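Step one of this worksheet: look at the structure below.
All protein chains of the complex are present and in place, except for one that has been dropped.
Chain lettering (A, B and C) follows the sequence in which the chains are written, and residue indices restart at 1 in each chain.
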């Protein structure tokens, strides 16, 4: 689940390409002949769209190609031949995650509890909020907390401030931990498939505002939460994880909210975990989630 | 779960009314003083809408009021005083259920397996289908199977035939066991909250045709099934029961359909069971499901 | 879910007694005639053992009997007549909860996150641990943290210290948030049905040490967590709440532990919540959990 105890530096290769015979053999052979010890391999073929997806992780300890050259070699040897899209990551490089919050603390606490317990292989340089309510939480955990009171009038100006913070801190991805503001198109384009949101409904049911009120009004017997990458279309990005919990006629909006808190935090943290472990691949607005 | 083994004749009272002090005491007292032995009582107050809901079941063995007079007594003593809506049922009267099917057999088989095993306290006088595909199933189980090849051109005429069958057989409620035709407004009005449908999605997500295709296209990680009472608005009636099952990127529409079959049949049979047991009360397009 | 926003002082009555006619009517009538407004009522009859269980909550605002006299009145009027066991609680009195932890932080963080967010109507006067590892968490949240390095040699002596702390702080109930020591018979007898443990298995499977190792070795496809009241027999007390999560052959003990953390904290917090809300009644080593 975590890479915490890892002694070795591993490389992680994520790729997809049109499916043709021999890709899997070619890639694993490339790693083997260069003395890489494969510690993880998962692959999947979408036979309807004829696309091959793969995640392979290998120990670099005796690997003959220097880490910094792997990308170039892989590009030269395979990428154009197989029309591959690929990314290479290294397990000794912690991704840098920015947290955006508003007033609710449950997702924030859940993430920080995992983080301080060493369960998340990530760095959190700062938290941004449009309210000061949770500033004390940032202080408790010793993480810089920037209050940027963004609203529809000052949005353009304050987003520049946010973008500067993200850039200055070399942020790799953003987590919206019940952040109640729209994300600008510029930020979405700068971090494609790198902004993770938690929506408090079983998407695509109850898109938009007040999903628990919508759910109560519809009389559902199960409520859900959905974590997804943010795209330009509201609540319509690729889904990473969903989960649900039963409700009854005895529940009301208030108890939906209470039950939903546990759902939201667990679903969001699972999505972050998968993202950090480089186990998510987006294709055609759907996600491949490697095991 | 079933009333199969019951030796005694019980009365079941279902009611709702504006919540005021003393209703529960008044009703239970009425049963007690008349020597009814209460074997089940569940009640619920919707504090937002200030409505009291109750289901009480008592043994009629020593009850002083004759069964056929209970309705009248209750009407006189309580109904107008408390502005109650109520229904009284007796456990020795089996509700009469009509089954509507099209081509898919899984829900039909599941219902008939329970029925023939004596698990459903119901009579099934006949099955209606717009196709002949499942006629052999009706024959296997010795249940009259009427093929009524209804389509958009002959709808008006053939629905008359259906309505006649329903009426002649004293049908109490209708189960649409993956019946793929629209139900007429007349039939809906004749059987309010007595037509149970199974929709193969987690409503209100994926209303209408081909919900599994819609779900696949959206990239959901969980699929669902929903049983609900049919109302004039498509797939928008009061929800009785829902359940879900996980899917992954390795699933496709075909495996959604296969996984969905088990969901659909279980969810539909649970809803039928609750309906037969008189444990469903509809209020403002939501259901109270007694335990 | 929480009593946080309550303006009114309510009384909560929990009772069980042999089932006879008229109890429900008698109790609700007693509350009504004394001008108590019932805001919650749930009752249940165990027909096999012929026991009546009830939880009723009413607003004391216009109640004619002073709060401090209710217990006496109820005792006199009903308890001996109906051979009742009953307890009365008031919603303006927060129960006092002691937390026992060892080295793992996930349950502790989850509880403190809810506590500081005002979601738990409880006071936490202190945390006890047999290790200093989590002292910093207590300090972060401003809660006294007592390191009592209890082991099998010093157990008798140090337990006296613990019992004194519990008594001096008027502790009502104890939560073992992954506390890895045996609880003494004396403590169990002092806090009957008031010590809540979380066991990291789906009890009664995998009693005792290293349940995830046992589960992995058995090759289960689902793992669970169980919160229960502590009794003299190890992991055999009344179960309050259980939940499960799927595992596959790709999981190992390490990922069981990681998946289990989320289960454990949610299951434990749900149990604490039910206990605080006075919705748990223990009878014959089973729990009645009111809705």
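Basically, contacts are C-beta pairs under 8 Å (C-beta built on N, C-alpha and C of every residue); 3 or more make two chains touch, one makes a residue touch a chain.
This one's a predicted model, so the numbers in the text were calculated from it and none came from an experiment.
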| item | value |
| --- | --- |
| Omitted-chain contact residue, chosen from B:88, B:113 or B:187 | B:113 |
| Which residue of B:69, B:140 or B:213 touches the chain not shown here | B:140 |
| Of C:80, C:151 or C:248, the one touching the omitted chain in the full complex | C:248 |
| Chain B, residues in touch with the chain not shown (by the definition above) | 1-2, 105-106, 109-110, 113-114, 116-117, 119, 140-141, 248, 250, 254-255, 258-259, 261-262, 266, 269, 291 |
| Absent-chain interface as seen on chain A, which is shown | 21-22, 24-25, 28-29, 32, 37-41, 43, 45, 47, 246 |
| Residue ranges of chain C at the interface with the undisplayed chain | 44, 46, 48, 202-206, 218-222, 224, 238-244, 248-250, 252, 285-289 |
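One rule holds in what follows: only the chains that are shown with their structure count from here on.
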| item | value |
| --- | --- |
| Centre-of-Cα separation between chain B and chain A, whole angstrom | 42 |
| Shared interface positions of chain C, touching two or more other chains | none |
